[in-house]
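Okay, here's the structure, questions in a sec.
Only one protein chain is missing from this complex, and each of the others stays in its spot.
And now, chain A:
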Amino acid sequence: MTVIDRLIFRCICLSVLTVHSSAQSMAWSEVEHHVSGVVDTRIGYADSSDSYLSGGLGKFSANNGSQIALSQLGLSYHTLWGDAWSSRIIANAYVDGINNGLGLTEALVRYRDIPSESGIRLDVEFGLMYPKISLENVATAWASPYSLTYSTMNSWLAEEVRHIGLSTTIESLGQYRQSAHDFSLTAEAFMFNDTTGAILAWHGWTQTSRQTLLQETLPITTIPAMQPDGMLAEQAANSDPFTELDDRIGAHVVAKWTWRNKGSVQAGYYDNNANTLIVKQGQYVWLTQFGHVGAKWLLPYGVSFTSQYMQGSTLMTNTDGLPVVDNDFHSGYVMVSKRWLQHRVSLRVEDFSVTDNDETPEDDNNEDGQSLTVAYQYQLDKPWFIQLEYNVIDSTRPARKYLNQSIDLVEQQWQVSSRYFF
C-alpha cells in the first residue's frame, strides 16, 4: 500500500467507528425507519439473440422472443438518526426466467449535516455504492423515472461499475449567498472493483435495467481465446465485478454546477488505479480509466434535456505486463423528456463504441453502435405508472462471428410495464 492508500484506508476505518459509536449513543426509538420500493412487471418482445445475461451477445436483458418478467422488485430501507446520520440498504430481486436473483445492490451510511453559516455542506457516504455519475438513475432503488431501460453507459455502471468506498462531497449552496448557483466537488476513494472493464470488453455495451447483485458473477461470452490453448485460458468463466485483488485504492472526482430551476452540469474522472500484474482464481485485474461529462437542463415548453458522455480505456495484461486486452471506449446519450398531466414522453438517442487496440488473436472486442429509445409513461395513480417502450440498437460487433451470428445486427425490443412505487 502507498502512503495515500494507507491514509484513505484509515479514513474509511475512522468513519465506520464514528457511525458505530453514533448509533450506539442513540436510543432505538429515536431512529426513524422508512421503507420505499418499486415493483416493475413487464411483458415484452425482443427481436434479438441470446441475452448477455445468459452468456450471449444480445444487448437486452431478454432473450429473443416474448417474455413476462418481474423486472425489478426494489426495496430501500432507510434509517435516520440525529440530525446528520442516515443509512440506506437497497435490495433488488429479478424473476425473468434467464437469471433470477435476489440480493443487495447498495448499502451505505451517510453523514450530511446542515450547511455551515457560510453555506458549505459536507456530505459523506461510506459503503457499497455507485460512483456519482448517472443523471438518469435518480428514483427508488436506482430506477430511472424516464425509461425502463437505462442508457448504455448507465447500464454498464449497473453491471460492473460499483464499489465499496468513501464518497465525500463539499457543496457551496447559493441560497446562503442569495444566489441561484450551487457548486459541489465530490471525491471518492474505493476498492472491490478490480475487474471493472472485463464485461465491457467481452460483451460490449448493453441496454438494460438489471443491476448486478452483490453476490452475483457475470457470465462471459465464450470466445476462442478462452479455450485451453488461448491467451485467455486462465480467465474464469464468470467475471466477479465486486472483488478486491490488488489491495489498491481507486479514485473518482466529479465537479458539479447547479443553476437552480434551470439545470446542472457535471464533469468527472474515474481511475480504479488497478495493478494489472495480478490474477487470482481466474480473475484478472483491469485498469479502467474514463472521463465523463453530463448536463441536465430545463428547456422551453417544459422539456427536460439530459445528456451524458463518457470516454476512456480499459487494460488487462498478463502477469508479465504484456497487454492482452487493451480497449478504448466511449458512450453517450441525449435524452429529451416532456411531462404533462399524467403523461410523459421520452426520447433517447445513443452512440457507443469499443476500440480494440491489442493483438490478441480470437478476441476481437471492437464494437460500434447507435441506439434509439422511445418511451411513453401514463400515471394511473400517484404511485402507479404504465409504461410503453421501444428500443432499437444498430451495432457492428465482429465477435458475433464466434457465435456464428451476423457481425452487423439490428436488435429491437418492445415492452409494456406496470411500475408501482411506494
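Keep in mind that, in the parts below, a contact is a pair of C-beta atoms (placed from the backbone, for glycine too) under 8 Å apart; a residue touches a chain by one contact, two chains touch by 3 or more; residues count from 1.
Everything below uses one rule, namely that contacts and distances are computed from a predicted model.
**Q** One chain isn't displayed here; going by UniProt, is it "Molybdopterin oxidoreductase family protein", "5'-nucleotidase", "Methylamine utilization protein" or "ABC transporter permease"?
**A** "Methylamine utilization protein"
**Q** Specify the residue from the set A:Ala91, A:Val109, A:Leu173 or A:Ala375 that touches the hidden chain.
**A** That would be A:Leu173, which touches the missing chain.
**Q** Thinking of the whole complex, not just what is shown, which of A:Ala237, A:Leu298 or A:Leu322 touches the missing chain?
**A** A:Leu298
**Q** Sort through A:Ser48, A:Thr105 or A:Ser134 and give me the one touching the missing partner chain.
**A** Answering carefully, the residue with contact to the hidden chain is A:Ser134.
**Q** Can you tell me which of A:Glu32, A:Asp229 or A:Asp320 touches the chain that was removed from the display?
**A** A:Glu32
**Q** For the chain that got dropped from the picture, name the residues of chain A it touches.
**A** Contact residues on chain A toward the absent chain are 32, 34, 36, 38, 76, 80, 83, 112-115, 117, 119, 121, 130, 132, 134, 137-143, 145, 173, 175-176, 178, 180, 182, 260-261, 263-264, 296, 298, 304, 339, 382-383, 421.
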